[in-house]
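Missing here is one protein chain; the remaining ones are kept as they sit in the complex.
Labels run A, B and C following the written order; every chain starts at residue 1.
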Amino acid sequence: MKKIINDPSTVVSDALNGVEAAHPELKVDHQNKVIYRGDSPRHGKVGIISGGGSGHEPLHGGFVGLGMLDAACAGEVFTSPVPDQMVAATKLVDGGAGVLHVVKNYTGDVLNFEMGAELAAAETGVEVVAVVTDDDVAVQDSTWTAGRRGVGVTVLLEKIAGAAAEQGRGLAEVADVARRVNANGRSMGAALTSCTVPAVGHPTFELGDDEFELGVGIHGEPGRQRLPLVPARELAELLVEPILADLPFDSGDGVIAFVNGLGGTPLIELYVLYAEVARILAAHGVTVARSLVGPFITSLDMAGASVTLLKVDDELLGLWDAPVRTPALRWGI
Amino acid sequence: MKKIINDPSTVVSDALNGVEAAHPELKVDHQNKVIYRGDSPRHGKVGIISGGGSGHEPLHGGFVGLGMLDAACAGEVFTSPVPDQMVAATKLVDGGAGVLHVVKNYTGDVLNFEMGAELAAAETGVEVVAVVTDDDVAVQDSTWTAGRRGVGVTVLLEKIAGAAAEQGRGLAEVADVARRVNANGRSMGAALTSCTVPAVGHPTFELGDDEFELGVGIHGEPGRQRLPLVPARELAELLVEPILADLPFDSGDGVIAFVNGLGGTPLIELYVLYAEVARILAAHGVTVARSLVGPFITSLDMAGASVTLLKVDDELLGLWDAPVRTPALRWGI
Amino acid sequence: MTNSVTGAAIDGWLRAFARLVAEHEDELTRLDAAIGDADHGANMNRGLTAAAVALDELAAGDPPPAAGPRLTKVGMTLISTVGGAAGPLFGTFFLRMGNALAEQETPTALAAALRAGLAGVVQRGKAEAGDKTMYDALAPAVAAVETALAAGGSLADALAAASKAAEDGCAATVPLVARKGRASYLGERSVGHQDPGATTVSLFFRAALDSGVAG
Partner (left out) sequence: MTNSVTGAAIDGWLRAFARLVAEHEDELTRLDAAIGDADHGANMNRGLTAAAVALDELAAGDPPPAAGPRLTKVGMTLISTVGGAAGPLFGTFFLRMGNALAEQETPTALAAALRAGLAGVVQRGKAEAGDKTMYDALAPAVAAVETALAAGGSLADALAAASKAAEDGCAATVPLVARKGRASYLGERSVGHQDPGATTVSLFFRAALDSGVAG
């Protein structure tokens, strides 16, 4: 295992030290591993927190700041945070207007956020609403599974709901916007290599030199299929077509097109992929209203990429364009 | 070789298609592989172009936009662009106030930019000034070498000189600012793995499972020393101490501290490294005025990181803070 | 002490559990790597290491606490330190066990406490038999304790039966298609792998045999 770390057991707290040092406008509660806005709580604003296992950076801590998250709970690598963290974060950002919990749909995240919300409400009476993201079309959404995984849509949701909260909208309305984003977004990813969890020290799964894993999860969960390597244009089809078919996205729809790097894949390859995605969307008559290309929800050092499409209307687009000032997404301010 | 590409020979043009599709405010001259601001030329503004081999994304194309570069020339992977590209870019951005060429100090880049400047001046009479970056302390700066390599400082220089040009300063003044940035900045990098050049198909160099290369170049050039893997805190010392000693940086100095990912290293590790860098700087009494953490000047899929420190005064800091709107760096607008 | 579930006996059981999980950390992680995300061993070991520290603190109390509070404390510690699916599930299991065991320390009370713990797991996780989760080891083990005691067996008999049932239940997860938790993403591809959480459950009952609790 080759990583720039001190010790597998201190990766998360060491990285939090780095976040704190690099971003003076953010604060870190080291005991609870919570990154939060330095100006928290914002009186009268709905607070938004998220969190999850570490290893997906910049998600979630890199999205804390004006116009996006108020706080992020950092779990151990690939392990959801514990309820105490959500309690701490909820209290830190509660400005009296309630707190939205953005939760990716994994059993561990859902259970721990549920307990956190119960405990926070019991302790302080704060009103908490949770919105769960489940946009990964690689997983069948049936009663035979834990449901679809929350992946790329989470990034877009945090930005858009964050803008709604910044506008002063109430908790119910912010939660509605968030649910609308989740309902209109779909994702799928592919891994060229496995990630290596620091505490494990070797790759989570083995892939042949000429294989890739289609529909991989962001924790190295195996995907839909293991296939021989294909050129970027075919990979784009394998990722985009199932997304388009699922919602479905129709000719005339406007989307935010998001090509995400999984951690070990450099930007040049993401742009190669984006070109193919744009081509396929054009062929389907789907209009790209906005784009986002880069590593935003990663899986440690995994090589690979995911595609997320979010169908947008003028309202969602306006919220997307609103000012944001976080370590990883920033514009307008 | 596992990469999201169509064909090794079309990586650069395929990625340019992606850049064009993802960033409607930019234009691409596909024949000359030049990315340029859609509103070029800006009358009366000094134009700033840069360029170099591809494989370092977002450098340089990701820095084209308001407040930074006017155009970037994309060479083949790890191969400097050819003079025709610099001629084309210079003409595209020439707003009558002259054009600054930002050149990283590699023989190929220097020679091709020189020829490009000569040809552009001969063809159109445009005034061109070149500023060469050579900030890599891993290389001895002596008459026995081609001089130090241009690395991380290039990113900071493009931002700061871009802001100076945006303010309407003249060519000589913008070039002075650029030279001042280069004179006050130093960098050093380390590789945990080799990169793989698409056209080659296998790693450029071999590193043992327990080794890293200290002082590596961004093209996989071997570095100062091959050493056994060390924890992040020691790696930070091996990178930062030679930088501090070289300029030198003294107690009381203010710096922009830039921890850069080389392409295959995820953000969580960069933050672990940043924490150690900040600790060392504090111990030396060096104040961090601003920070930048992320993959900004990469080496394809190489795992590793580099540190750049730039000593700043109020003027440079003001220019750093000025609005910028590019795919990879954006704030204030 | 053979037929009484004292605080010291529970302490021994829980510490034996912690030791077994530490010894099997890599194996649990390997199982989780196959159908999950390769963290179950580290998660449980982190939580049980913290639980052992909490048990030390409790044991230093005067008078030393009874079985119930020790289980409750371990449950709370697991909830606060494990994370993932296993944290709330194993945490709730011990929390509910502890609360149920507050008053009595008889084998029957232990059986009832195990049943309460199981109910907590189901309430949180909604797993049913055959979903390929910790439930598939836990439910038969709890039933085995009840059956053995009802048949007049000793606590030792009951826990031996539970351990056997947990191990069988655990082995029986191998051919199943996962329908809960992370492994469910795999559908048919989860077949042929043993569930990591069920494996941890079988370690828990094996720990009962290794420790003083079964006399």
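The definition used in the following text is that a residue touches a chain if its C-beta (ideal position, glycine included) is under 8 Å from a C-beta of that chain, and two chains touch if they have at least 3 such contacts.
Since this is a predicted model, take the numbers as computed values, not measurements.
Chemist: In the intact complex, which of the presented chains make contact with the chain not displayed?
Modeler: Per the contact definition above, the missing chain touches B.
Chemist: Considering the whole complex, which of B:Ile5, B:Val34, B:Ala89 or B:Val139 touches the chain not shown?
Modeler: Checking each option in B:Ile5, B:Val34, B:Ala89 or B:Val139, the one touching the absent chain turns out to be B:Val139.
Chemist: Which of these touches the unseen chain: B:His219, B:Arg290, B:Lys311 or B:Arg330?
Modeler: Answer from the full complex: B:His219 touches the omitted chain.
Chemist: Please identify which residue in B:Ile4, B:Ala165 or B:Val197 touches the non-displayed chain.
Modeler: Selected residue, touching the omitted chain: B:Val197.
Chemist: With the missing chain put back, one of B:Ile4, B:Leu66 or B:Val82 would touch it. Which one?
Modeler: B:Val82
Chemist: For chain B, enumerate the residues touching the unshown chain of the complex.
Modeler: Considering the whole complex, chain B reaches the absent chain at 53, 75-84, 106-108, 111-112, 114-115, 138-140, 143-146, 149, 197, 199-200, 204-205, 217, 219-222.
In the analysis below, only the chains that are shown with their structure count from here on.
Chemist: Name the chain whose C-alpha centroid is most distant from the C-alpha centroid of chain B.
Modeler: Comparing chain centres, C lies farthest from chain B.
Chemist: Using CA atom averages as chain centres, what separation in Å is found between chain A and chain C?
Modeler: Here chain A and chain C have centroids separated by 32 Å.
Chemist: Measuring from the mean C-alpha position of chain A to the mean C-alpha position of chain B, what distance in angstrom results?
Modeler: Whole-Å distance between the two chain centres: 29.
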